[in-house]
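Encoded as structure tokens, here's the structure I'll be asking about.
Missing here is one protein chain; the remaining ones are kept as they sit in the complex.
Up next is chain A:
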């Protein structure tokens, strides 16, 4: 397969909906042609019927007008539907391609931050699919122009040429103001956006403001920002006004010229009165397709830029290349002479069934260690070996390594659903497992607080829960999953001392003979660990029980006895 590029992506978009697109283009072109013929028909009816008093002609031409409107409306209805369906489906397909790619278990190396990836999956997918809209719009507008051109040239060649040249020149001329207009409108939007952002920011911090009695000064700050935004909108509004005024004046002047020219010809009998009306009508009509053609350009350009960004995500290589081994002899974890980021020659042994605490003096050491254990670091990016049950992590297949080691992050992410669905996290756990996990995480009260218990709904990111509740639910989720190796990163920072104590005992009891690594500075948790390792300057510098270390090591005491 040829390498995917932005241009190819757009062609592929049109290609995979080619039948609908063809139908849309043909029907919408038909619609534009019909629209162009409406003023022609008005002229014809005035000429042939109203001017002559011929009843039969009136009936005939009104019937033709009816047929024209029928064609116009049917063409638009079906053409536009085909176009929209094709575009919506393409957006959906692009969106899903991005999501599938980004959620690939092997990770993705796009170099984009989450927010940017999200932008690609939403806005860029939509803008790229808009290529279909641009194409059908442009095709239809071109047809409308062609029909108008033929009608005008049939009536009178010099007059036709005047209109056909004049209108695009006018539209282009009025476009000259557009950059200024865009700039001012963008400035106004930015200022309005800032004001709104300030408002939401102040409301988010309303409790902090109330705590220090600063509501009035915050309202003043907002008023200042609101006035700045108002001035920017007024500048934009003035430009818009000027542009609209110019458009009205210039198109009126052009109409005067066309009417004068056509009237002159009509006086001489070179064109009929109906033709005069047609010319005037068409002169007004063709501004529309010309404008549409003007719009299609920028839409295409935006689609192209978005397509490039989509390609960047869709073709990003995976981060890890998983192996194929599945079976493991035992469950110990060994890091041998590992160098990664701030870690230098780290040696760490976690025997099966052991609970080990790790206290890192530098947060970066902890983060690097957690990343390695989570299996999200490609084999080539670190030195030394990380193995589970004696098998290097890189040789394990994904299901095996993820099933083996679970890293629950400090910053717990909960998902929309129920308490139950969050605790289950994709696997049905028996009721007693969930209960035991909740008890160990001191989280029963969260379930007990609601009459619907475990079926209580959880909003996205657990936004209706407090920080402490989220943290305890995340812990319960990890404990319920019960992996052979469980890595917990600061699982109790948002709970109080009393609860922390309960949790420490709960973890020790529930994990029993399973391997647990606690990356934490909490004395309560460290106290239940079989061993505590001190991670300093990228390597292990001290080891012992929490009691031993607190007794002999001054620096350790400073770090953990908060």
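Going forward, a residue touches a chain if its C-beta (ideal position, glycine included) is under 8 Å from a C-beta of that chain, and two chains touch if they have at least 3 such contacts; residues count from 1.
Methods note: contacts and distances are computed from a predicted model.
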The complex's invisible chain, by UniProt name, from "ATP synthase subunit a", "Multidrug ABC transporter permease", "Conserved membrane protein" or "histidine kinase": "Multidrug ABC transporter permease"
Contact with the hidden chain (one of A:9, A:33, A:72 or A:310): A:72
Contact with the hidden chain (one of A:387, A:409 or A:541): A:409
Omitted-chain contact residue, chosen from A:172, A:267, A:301 or A:552: A:267
Residue among A:60, A:118 or A:146 that touches the chain left out of view: A:118
